[in-house]
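With one protein chain withheld, the remaining protein chains of the complex are depicted in position.
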Amino acid sequence: MIIIMNNEVTDAQIDAVAQRLKSWGLDSNVSRGVERTVIGAIGDESKIDKELLQALPGVEQVIRVMKPYKIVARSYHKEDTVIDIKGIKLGGRQIQVIGGPCSVETQPQMDEAAKYVAAAGCRLMRGGAFKPRTSPYTFQGAGVEGLEMFRKAADRYNLPIVTELMDVRQIDAFMKYDVDVIQIGTRNMQNFDLLKEVGRLHKPVILKRGMSATISEWLMAAEYIAAGGNHDIIFCERGVRSFETYYRNMLDVTAIPVLKKETHLPVIIDPSHAGGKAWMVPALARAAVAAGADGLLVEMHPNPCEAWCDADQALNPQELVDLMGSLKGIAQAIGREL
Amino acid sequence: MIIIMNNEVTDAQIDAVAQRLKSWGLDSNVSRGVERTVIGAIGDESKIDKELLQALPGVEQVIRVMKPYKIVARSYHKEDTVIDIKGIKLGGRQIQVIGGPCSVETQPQMDEAAKYVAAAGCRLMRGGAFKPRTSPYTFQGAGVEGLEMFRKAADRYNLPIVTELMDVRQIDAFMKYDVDVIQIGTRNMQNFDLLKEVGRLHKPVILKRGMSATISEWLMAAEYIAAGGNHDIIFCERGVRSFETYYRNMLDVTAIPVLKKETHLPVIIDPSHAGGKAWMVPALARAAVAAGADGLLVEMHPNPCEAWCDADQALNPQELVDLMGSLKGIAQAIGREL
Amino acid sequence: MIIIMNNEVTDAQIDAVAQRLKSWGLDSNVSRGVERTVIGAIGDESKIDKELLQALPGVEQVIRVMKPYKIVARSYHKEDTVIDIKGIKLGGRQIQVIGGPCSVETQPQMDEAAKYVAAAGCRLMRGGAFKPRTSPYTFQGAGVEGLEMFRKAADRYNLPIVTELMDVRQIDAFMKYDVDVIQIGTRNMQNFDLLKEVGRLHKPVILKRGMSATISEWLMAAEYIAAGGNHDIIFCERGVRSFETYYRNMLDVTAIPVLKKETHLPVIIDPSHAGGKAWMVPALARAAVAAGADGLLVEMHPNPCEAWCDADQALNPQELVDLMGSLKGIAQAIGREL
Partner (left out) sequence: MIIIMNNEVTDAQIDAVAQRLKSWGLDSNVSRGVERTVIGAIGDESKIDKELLQALPGVEQVIRVMKPYKIVARSYHKEDTVIDIKGIKLGGRQIQVIGGPCSVETQPQMDEAAKYVAAAGCRLMRGGAFKPRTSPYTFQGAGVEGLEMFRKAADRYNLPIVTELMDVRQIDAFMKYDVDVIQIGTRNMQNFDLLKEVGRLHKPVILKRGMSATISEWLMAAEYIAAGGNHDIIFCERGVRSFETYYRNMLDVTAIPVLKKETHLPVIIDPSHAGGKAWMVPALARAAVAAGADGLLVEMHPNPCEAWCDADQALNPQELVDLMGSLKGIAQAIGREL
């Protein structure tokens, strides 16, 4: 931690900062410059309360030197973490495309969806049983029955299932239907009690980025899960809020190389929620793979014009097949496979 | 709802849209312009699935005419709603300043805080027992014991208490200690399961705006609470995420007149979390009152330099007294009182 | 400047940084912490090329300690600068409301506007002769003839005039019509060649904030003007770009106390362009004055429904009179006058 004092600082104020650091077990290095005095805190930075230092008289600014995240940091684990989902590897050389509808509607819809997902060459399936909807007056998801339909449809094709958990009270149902990958949605990225709960489970977790979460906040949210013992965390960038109104969210493709540098955990992209329109999905999916993403979450509906939710962003089965084809070439060009 | 068709639309596509509208019970008004055909949907707009229309062939854009919120809308209830909190009115002519520390630490700290809050002329008290912290390694709040300390300290001065609810499993404790106003924090603004639960309670709810929530999404989050039967909702603007790095969040002062137009419910401002620095609080608090806010949430700590959380944004007791003084004059200038 | 080295830094890399600093005339203070080595640069920070340091091997992060602005900084000139505009003081105890239409249209329109501006108690008048319009196909301003009409109308009421300069080639005309205050618009905040030119003039300059300029960039843009010798600079906050779509721009009211701390120069607010709707203007204007603004730029048109530009954001004459009344009380409440 570096503490920059203001230009009218007194010796007593400098001493007070040093004393405070000492009370946390850290030493100080005082550097008196021409216009500013700077205090370096030497020792375990995690013991410091930054806001408290900032409140001390004479302090102008406090700057963190160390990254606040530990377990999820690349420095904690140098190699890429590869997560095993019923034998399917995520985070390694093979890129995983997780396909499926926005929401679970009916058994026939899920059966058909699973068939098309498998046929396109996807190895995992997505689908929402509990849906976070902006309006209380719209379809809120099929709930527990949805989990049952999903499980049944996916099992026929040996597709592990990915679905969103919104509330701690749904965990029992998730265990009952043996959900393979638990998704924490954008609106719950900092629902810390929920993060703590999934941190205790032995299931891989996809952690979607909050609507306007910084990468650092996102890593810290993952740290909540990791601190509970569950290290099988997958980051999912799905577009962030911006001033642009042409599309729904702005896909932050730069987050891919940044996360690859900062963390050892896998990174996937959701091009469907990012753009919000089916015709944008192929370009965004290709960009994500080219930039180094380990996988994709792609919405596909057997019949998009009849979807109960986000109908305009789902690919139809043929579009998913075409997309898989074009992604194959890009994966090869960067030394990976699909 | 207005449906704008693209410039190569066919009659069959126009018919398909009309048929779909009919299936929801709405009529159509087709207007063929020089360059675009526009279809107006006549009837109950809330029956329409916008995304589904957008997915139909030939549709370029679908525009909502009606506001999606109902119970919270000004059109639903013309007069300002005044919420009664143990005899104290929020939303009327009198402006309420809710003072207190960021977090509940110890009984003596809360006792002192309550004394100063009352002495400054505040009629309600705030304090966090359950704290949403960015890092899992920092103080997470005093929990249920915190509620007990808070209740005890506040009761001595007859101050109703305001505190944050983070998880449905804490509701029993909130009921036990008879929390007077439940706060839903920024990170939980779209935690829909939590909103549904507080919608069933008979307690006023302060709904903080999400970090980058639009005003419309915020109103819809309130609608979740209202739809459950609880209409005592207070909007709290606390700064939104922006590109500016000088301060923590950008206080959206324009949200005040906008909410006053769109909803009948009270609007308060949290200048402490917005700016993130104690020295910014007076200017922001004055601006909020001048713009028409019904109240303020202000952090005050008996000894800011010893606070366990957000030490640099809390006013000290004397600063709170001074602030109350300057707010009085502004309240009078706009025909209100403090 | 503080240079944080990465955790695998070598002595040779530390030496290289120190050598580089020496080449610029600065000494180094090396602090070897447990996990990071930090180098403090001691001497004149303005001699350092930050990007170059960042490019050196082993460097993780370079942090500026000093503010990059000089002449405009509060530390350069402790007292508030009061700018004299033909005897009218801006930046002192008296708050100035600069009223007038968005654009100069006709002589009768300007004559009437001037009459109403004066009658409402405003002491300066605004109006655009050269207009930055998003579309090349809309009215681009009355140009030089507009300046003539404006001058004539304002002189009848002894109102100094404020108008926007868009291009260096218009300066001669501005001198000919003796424009009293030159406005640099949002889109030109970083048109550095234009800033350099107005830096050579002896006329007060209103520098509007760029659409998404940080406060630091804005202060540096002012520094361009000041470096040329012209220190009569007025900052004008007019709303910044955000994700919110309900209104045009988000008024950054926090910029007022921040600028008051960082610079000695006056700060005014444009509530008309911020919200973009006439009905939002009173609340925003009141908030600005309460937060400490030295003045306002307010659009008023004798007949808004006939305005050639931004018709929906102009107050009518009576609304301006009413606004002035309500601002008076707020000014008094904070120890100022209108």
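Per-chain residue numbering starts at 1, and chain names A, B and C are given in the order in which the chains are listed.
The definition used in the following text is that contacts are C-beta pairs under 8 Å (C-beta built on N, C-alpha and C of every residue); 3 or more make two chains touch, one makes a residue touch a chain.
For clarity, every value in this text was computed on a predicted model and none was experimentally measured.
Novice: In the whole complex, not just what's shown, which of C:D80, C:E217 or C:D322 touches the removed chain?
Specialist: In the complete complex, the chain left out is touched by residue C:E217.
Novice: Using the touch definition from the top, which of B:Q170, B:S242, B:S272 or B:S326 touches the missing chain?
Specialist: Answer from the full complex: B:S242 touches the omitted chain.
Novice: Could I get the residues of chain A that touch the absent chain, sorted low to high?
Specialist: Residues touching the hidden chain, for chain A, are 212, 214-216, 240, 242-247, 250-254, 256-258, 260-261, 274-275, 279-280, 283-284, 286-292, 326, 329-330, 332-334.
Novice: To test your reading of the contact rule: which positions on chain B touch the chain that is missing from view?
Specialist: Listed in rising order, the touching residues are 2, 4, 7, 29, 31, 33-36, 38, 40-45, 63, 65-66, 75, 212, 241-243, 245.
Novice: In the complete complex, which positions of chain C touch the hidden chain?
Specialist: So the residues of chain C touching the unseen chain are 46, 49, 51-52, 54-56, 68, 132-138, 166-169, 187-188, 190-194, 196, 210-213, 217, 220, 223-224, 227, 241, 278, 304-314.
By definition in this document, only the chains that are shown with their structure count from here on.
Novice: Can you give the whole-Å distance between the Cα centres of chain B and chain C?
Specialist: For chain B versus chain C, the centre distance works out to 31 Å.
Novice: Using CA atom averages as chain centres, what separation in Å is found between chain A and chain C?
Specialist: Distance between chain centres, rounded to whole Å: 39 Å.
Novice: In whole angstrom, what separates the CA-based centres of chain A and chain B?
Specialist: That pair's centroid distance is 26 Å.
Novice: Residues of chain B that touch two or more other chains: which are they?
Specialist: 212
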